[in-house]
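One structure, pasted below without further comment.
Yeah, one chain of the complex is gone here, protein chain that is, but the others are all in their spots.
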Amino acid sequence: MDTMFVSLAVILAGGVAALFLSRHFTLMKVVTIATTTAGCGVGLIYSLSHLLSYAATMEKSWSWLHIFTLAFKVDSISLFFLVVIFAIPPLALLYSFQYMGDKTKATRTAVNYFFFAVLVASMALVVTAANIVTFALAWEIMSLSSFFLVIFDYQVKANRQAGYIYFIFAQGGAMFLFAAFALLYQHTGSLDFSTFSTIPENVKLLVFILAFLCFGSKAGVFPLHLAKIQSGPAAPSHIAAIMSAVMSKMGIYAIFRMYLLLDAATPLIGQLVLVAGIATGVLGVVYALANQELKKLLAYSSVENIGIILIGLGIGMVGISEHSPTMAFFGLAGAFLHVFNHSIFKSLLFMGAGAVSRQAKTTNIDQLGGLMKRMPTTGRTFLAGSVAISGLPPFSGFIGEFLIYYGAFHGISNQRIPFILAILAIISLAVIGGLAGACFTKVVGLAFLGEPRTDNAAQATEAGSSMTKVMIVLAIASLVIGIVPEPFIRLAFAGLHDVPYTAGYDTRAFMEIVRQVSQTIGIFIGLLLLLTLFRKLLYRKKEIGSGPTWGCGFTQPTVRMQYTGTSYAAEMIDFYRPFVPTKKTYTGISRIFPGKTTWQTEVEDVAEIRYQLHMIQPLLKFLHKLRWIQHGRIQLYIAYIVLAIIVLLLFL
Amino acid sequence: MLEFTCLIPLFTGIIAMFLPVKFGRGILVVTAILHLQITVLAWMGKITPGLPQYFSASPEGLLVLLVASFIFLFISIYAVSYMSETEITSEPIYIGCTLFFLSSMSMVALADHLVVLWIAIEATTLMSAPLIFLHRSKSALEATWKYVLICSVGIALALLGCFFIVLSMDIGNVEVPITFSALGAVATQLDPIWLKAGFIFLVIGYGTKMGLAPMHTWLPDAHSEAPSPASALLSGALLNCAFLGVYRSHRLMYQAGLGDFSSNILIGLGLLSMLIAAIFIFNQTGYKRMLAYSSVENMGIIAFGVGIGGLATYGAMLHLIHHSLIKSSLFLSSGNILLGYGSKLISKTGNMARLFPKTFIAFFAGFAGISGFPPFGIFVSELLIIMGAFQQGRIISVSIFILALILIFAGASRLVMKMSFGAWNNEILIDEKMARVLPSYALLLTSIILCVWLPDSLYQTILSAIATIGGTVHG
Amino acid sequence: MSAISDALLALTLLSVLLSLASHRLLALVKIMAFQGIVVSLIPLFLEQHMTMGSILMLQVLILMKGFLIPGFIYVAVKKIKIRREIEPIIGYHASLFAGLFFILISAFIADRIYTAHSLPKEHVLLMITAITTLASGLFLLMSRHKAITQVIGYLMMENGIYLFGTALAKQTHTQYLVEFGVLLDLLVGIMIMGIVLNNINSSFDSVDTKLLGQLKD
Partner (left out) sequence: MESIFSFCFAILITPLLPAVIKKVKACFAGQQGPPLLINYYTMAKLFKKGSVYSTSTTFVFRMGPVVGCATSLMMLLFFPMAGVAPLFSFHGDVLLLFYLMGLGRFFTILAALDTASPFEGMGAAREAFFSILAEATIFCILVLFFRLTGSLSFADFFSSSHPIGLAGEHGALLILVIVALYMIMLTENARVPVDDPATHLELTMIHEVMILDHSGPDLALIELGAWFKLLFYSAFLAMLLNPFQLQNTWLSGLLFYAVVTFIYITIGTVESITARYKMNLVPKFILTPFVLVFFAAILTMELN
């Protein structure tokens, strides 16, 4: 455990070093990145070695402010999440070396690195915290530091807006968290996590829901996802990658940890998580499909993946309450593995988006195109990430979903509610997979393939080597996990080692299946190579012509005739119309010689609209009406005092 | 002689009134240091009150005294630099009144006698009114007028409350000195009805001074119109002193077995203050007014915490300390902003992060602190208050509490974001100086330090202060 | 003894009602001077044992309430060019009825208080007067535009509190407590208000608090 604190100290030292070296831009970056990476490396080795050796839980605590203890505890679940926390940030930092290249923003970059280090350290503390106060402390530091990371580019109004919404969700969520903890404290009288299970059954559900509101908003559960989808596009790409890939997993961790600690008998919790997961997954991907802003799309896709993870967790929880060990084990393991996988390919995709925004000056899909030729490495790695995130073999996304499917299928039993939930989970997973495929074919097909739609896109060049190298590493990692999933599945299983319900589950039979999966993917790749060879043979010594795309008889095609993201998604979005309101503005044609007409569609987030319409506007209106109170007339001010006296005297 | 804490500033204040400006500034700082030294001596128990029938060194009094003395030191350092930038026509008056103000506040902190406390609080009004009126503008005049009139009415009512408590002694046939400590010992013999009536008048009276809604109406005007060092003193020290009056009345009620009655009133007023603050922080136009409403909110939080009792009382006391530190720091920063941008309107500020980086750090850190983010202490105190409220089973109250906190945060953060990061293209009038930034940093740093390491004596003092109203940190 | 004090109390009540119905500023100031003297005299006729100290205090009070403060306001009114109308927010007739209503309520409250606590009934009228004066003072504060009238309202409120104190407090506990408190209150309140008033006059050319409503949200 001390090793971990040492690594955190090193990470923080890297962050502080950035503040002191902000005048020497390159030196600052080198020192910070090297130090922080070293710290993360130590942490990674520590967590991996303990995780795989099934080491017993470790605890450590200090007294704080006389009445609290700062208690930390490491078990297999923490270790698993620590692996993610320590594995991804170094890559993001390496990526940032060239991505954060603006020397005029040296101070700001230094501050960014500082808070980056704080964020990593606080996330490590979140997953190791063992009592209320420690957890709340780490959680709040995490929220605050990530806020500063989000508003890096604060000159842009939209980014400030995003930062604001992020801030509100963070603090609002924290308040719900405080309430949940306080409710626990009311019943246990203790701050320690281990006493949670002793509270009355009927309170547990309430506690969980309160906590879920907090953790869900951090993770990005629909309809609490607004902060997440706002912050994703606003933050610099490597930050967005960390936030989406790692920090939102803290929400998942906390939901799961809360569930374990509460040890509630009610099946409602599992059902709630599952249903939330289904809604989040499906709506997340539909919105991803509907959005043309690449980073926003990726943020929505994170929402979708959180949905998948929650479906896994939900399956696991339902399995636990139904005493179905297979369902429980594989639901949870699938969720864990997907946490790991998603952190890899989502980082990859965000970094790709960052490279695109840097090189092509825009991330709007409808203005991109043809980048595969201009940015070959970014394009190829992005393609790999897209296949992975669509859950398609032979990349890593499939493996996590496979485990969840496996758990869900084994949940199909005689009990009605779990049966229906399992069916819904399976179908929604399938639908999510299909939609994700549609979504990412849109991104790759329209942004990277075809012809550039604007000059900016046409003039894009490949991103710097530190950026592309990181992306290559991540892409290869995704592929390796997909082809040789066994060690990584073992990692997820090891993460479940300390979960009481699934402890001691015999995984040998399943490992056989995993080997088969691996083998089948091998066969597939072999077949693919064979066919490629066959194709090569067929084309040997043949004339390969090239010409323009056939325009179906149209002789003067322009790049603007290409299908756009909006048109690609239109029909699919239309299918989900009630949940995906689309604002269409059409100027219409009038007069005999019509002027310029415009047609514009914009997809709005249903949650945002509802909040705006039913919460924020009435609230603001109400508050505005009450502003009359402070009208400036002293006579009435005195009347308030008199009134207060009279009212209080009535209680006498 | 603990009374030196009142006498020294009084004496130096008179001197400063008649000396040239140059010496006055020195006297201000020297007095602040002296005062802090005496206060620390008092903390160590080295000196005791000379007039025990009127004054006593109660733990809560010492707490408030220390906080006031501590922030006074930094505010006076700031004030020296601030005054050199602004042209104040009557600087000797300002320095003199500031010192008198400190004197009267020290008196409040030490007063044990019901009427002496009342007189001291009255005196704070007298001494602080010239501070608010310092700029002699129309709006300053209006603010002063409202401050004086409303506070006078409130204080007059508090006097009535004192009479009622004396009456409750008469009816209960109690023959003790009218000090809080003496009354506390015989509290159960006092007539409950008159005691309750007395409490109501006291809480309304002192609550007016403390800024509890609906008596808070003077507060935003006065805080926004006063020069920033004075605002910082008003918010950081004066409100605490007024709170002391409320707190001691509540303790008397608690000792008389009427704790539920006074608790409910405090909770009600506290929540009302928070909600009112929430209303006005949304779409607020002036940043000093925003800070003033935030003071209303935080006084509400303290009243709420004290009303809840138990663990929450400890939280409220911590909140008092940290609020004073952070809020005075914020007001000092706001002084820099006012100097730099030349306007109190939020719409006429912006992009502090770039143009005003040092102040920005202090201002934004202060905002994060006041909103309850670690590593500032309000994180702990709010958590404790919420936990305490749940522990007492006050679910509905705490729901309102949390709702108000969220609303206030949503309102304030929008404004602070606008000021910190919003677009702004004009010139900065007066640049920031280290002398005007360091005091803010020092205050914030103190809050951080106290959140990491709470000295044992401070902890024990808080414990003994809250023990008398059933406050505890265990169970 | 009690006949004189009752008469004084009746005079006080009368002055209260008069002040509520008064049209002219100067008349109002005079009424207040009169009320100040009457109110200060009342304890003289209630006390069983007068000491030198209390008599001295009494003189100071009379001087303050009867002459100094009204004189001060009188000068202020004379000096500044303002309309001598009172400018009520609530009309004179309504104010008068409000005054009567206050008396009614006070009588009710006083009765409740004295029966509930079986206090000596001799002070009932004093109590009624006290509450009425207090309430009317607050009423004046709330229902008049001019800053000067508000000062007068505050003065009246202080008179009420003073009477209250006299009615309730046994002198044994409160050695000059009431007098001292009220004096200080007056000092603080009136002095500062006076200074402010002067400044208001020079800044706004008027002491109408309508102009003092600029600070708002």
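Order of writing sets the labels: A, B and C. Residues in every chain begin at 1.
What we mean here is this: a residue touches a chain if its C-beta (ideal position, glycine included) is under 8 Å from a C-beta of that chain, and two chains touch if they have at least 3 such contacts.
Treat the numbers as computed from the prediction; the structure is a model and nothing was measured.
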{"item": "Contact list for the unshown chain, restricted to visible chains", "value": "A"}
{"item": "Of A:30, A:45 or A:527, the residue in touch with the unshown chain", "value": "A:527"}
{"item": "Chain not shown: contacting residue from A:383, A:460 or A:634", "value": "A:383"}
{"item": "Of A:53, A:461 or A:546, the one touching the omitted chain in the full complex", "value": "A:546"}
{"item": "Among A:4, A:180 or A:435, the residue in touch with the chain that has been omitted", "value": "A:435"}
{"item": "Sole residue of A:216, A:232, A:251 or A:393 that reaches the chain not shown, by the stated touch rule", "value": "A:393"}
{"item": "Interface with the unshown chain - residue positions in chain A", "value": "369-370, 372-373, 379, 383, 387, 390-393, 398, 401-402, 405-406, 409, 412, 414, 416, 419-420, 422-423, 426-427, 429-431, 433-435, 437-438, 440-441, 444-446, 449-451, 512-513, 516-517, 519-521, 523-524, 527-528, 531-532, 535, 538-539, 542-552, 557, 559, 561-563, 567-572, 575"}
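Note that only the chains that are shown with their structure count from here on.
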{"item": "Farthest chain (mean CA position) relative to chain C", "value": "A"}
{"item": "Of A-C and A-B, whichever chain pair has more C-beta contact pairs", "value": "A-B"}
{"item": "Chain whose averaged C-alpha position falls nearest the assembly-wide average", "value": "B"}
{"item": "Rounded Å distance between chain B and chain C, as computed from the means of their C-alpha atoms", "value": "32"}
{"item": "Centre-of-Cα separation between chain C and chain A, whole angstrom", "value": "69"}
{"item": "Residues of chain C whose C-beta touches two or more other chains", "value": "138, 141, 150, 209, 212-215, 217"}
{"item": "Sequence positions of chain A contacting 2 or more other chains", "value": "627, 630, 634, 638"}
{"item": "Chain B partner contacts - residues on chain C that touch it in the complex", "value": "116-117, 119, 134, 138, 141, 147, 150, 154, 157-158, 161, 164-165, 168-170, 172-174, 177-178, 180-182, 184-185, 188-189, 191-193, 196, 199-200, 203-204, 209, 212-215, 217"}
{"item": "Complex contact set, residues of chain A against chain B", "value": "65-67, 107, 133, 136-137, 140-141, 143-144, 151, 154-155, 157, 160, 163-164, 167-168, 171-172, 174-176, 178-179, 181-183, 185-186, 189, 620, 623-624, 626-627, 629-630, 634, 637-638, 640-641, 643-645, 648-649, 651-652"}
{"item": "Chain B residues within the chain C interface of the complex", "value": "115, 118-119, 122-123, 125-126, 129, 133, 136, 138-139, 141-146, 148-149, 152-153, 155-156, 159-160, 162-164, 166-167, 169-171, 175, 178, 191, 193-194, 220-221, 224-225, 280, 284-285, 289"}
